[in-house]
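Here the complex is missing one protein chain, while the rest keep their positions.
Moving on, here comes subunit A:
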Amino acid sequence: MGSVVLEQLRKDFSGVTVLQNINLDINEGEFFALLGPSGCGKTTTMRCIAGFETPTSGTIKIGGKDVANLPPNERNCGMVFQSYALFPHMNVFDNVAYSLNIKELKKSNPLKKIGVYTRMLNSKLVKYPKEIEKKVMDILEYVELTNHAKKLTSELSGGQQQRVALARALVMEPEVLLMDEPLSNLDLKLRHTMRNTIRRIQQDLKITTIFVTHDQEEAMSMADRIAVMKDGEILQIGTPTDLYSNPKTSFIADFVGTSNILEGTVVSAENDLTIVQVGNQQIKSKMKKDKKEVQVIIRPENIIVLNGENDNYDNTFEGVIHLATYLGNTVRYDVKVGDHMLVVDTIYESGANIKQSGEKVRLGVSPERVLLI
């Protein structure tokens, strides 16, 4: 198990730069997510680490060792592919045993090599040695697939296939586990279960894991740290809470969770309170900014719908409900305030009335919750 360090990584594809200034320092045993919209370069970054792409410049170190000259088959990075890439002509057991066969192949004499090759082509002809058998069955037990060992992968459900892919990558005891959008082919419920499974295994084995995803919820719920990428560059690296509460750009604020983003001008800054003019409203924030034109960011759950008793807020706005969406445990209101539309999330308590569109409301936000970018 090792750390992964990327320094000044850059990748050009026939003249087009798809990655630049990629600097990452992933700790041993860390669960690290690369998060970004499609085409942001997250998969390319991962493929550079795995060795399937050669970076145009920059260095990649795995476990402190520069891997520039190592071909992909010698990097010992277990990879779980988006499509799982299971071998369709082999059963579950043979799939998982593949890397162990290869290891045996490398240290065998020519005669034994033929035996191993034959086994890889048809495992009925040549038996597996005891230690391989045990290793494979252990890992299959770990991912709860013992009963499916002799099945063809096409006979398994999506979630089971996913676990075979995971077992196949883990059995080689990789230095790093790479996962490329591993959950995107599963349905919503299974995705939630698999999140927990993957997280549990990662914690158990303390294996350095790099996880590529475009789903911020996935990244937030699983990763220790996240790098948000856009257009081939890293915008911000941080823990999930860090990214959520202190996004560096409005893109991140919007991409990581939902945000109300308003353009405004700073009119005064005194007593730790910055006052920003947004349209004909003034918004107070506890944040300091030394520029004039700012973006005001307010998370929907930080806006409170006031009902007379608790209107003790520094920021209050009058608005009209435009749309109310019932989401189970929350109700989301789109509220028209002046020229702006604000998204407001409120916790739904059973029995409470949902406000109807057209209803007038007062909204409150405390200045601590108003971010300025």
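Convention: a contact is a pair of C-beta atoms (placed from the backbone, for glycine too) under 8 Å apart; a residue touches a chain by one contact, two chains touch by 3 or more; residues count from 1.
Here is the rule we use: contacts and distances are computed from a predicted model.
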{"item": "Omitted chain (choose from \"Xanthine dehydrogenase family protein subunit M\", \"NADH-quinone oxidoreductase subunit D\", \"Thiolase\" or \"ABC transporter permease\") - UniProt protein name", "value": "\"ABC transporter permease\""}
{"item": "Residue of A:Ala50, A:Val92 or A:Leu183 touching the missing chain in the full complex", "value": "A:Ala50"}
{"item": "Sole contact to the chain not displayed, among A:Leu19, A:Val67 or A:Met120", "value": "A:Met120"}
{"item": "Residue among A:Thr59, A:Ser83 or A:Thr239 touching the omitted chain", "value": "A:Ser83"}
{"item": "For subunit A, residues in touch with the removed chain", "value": "50, 52, 71-74, 76-79, 81-83, 85-89, 98-99, 102-103, 105-106, 117, 120-121, 168-169, 172"}
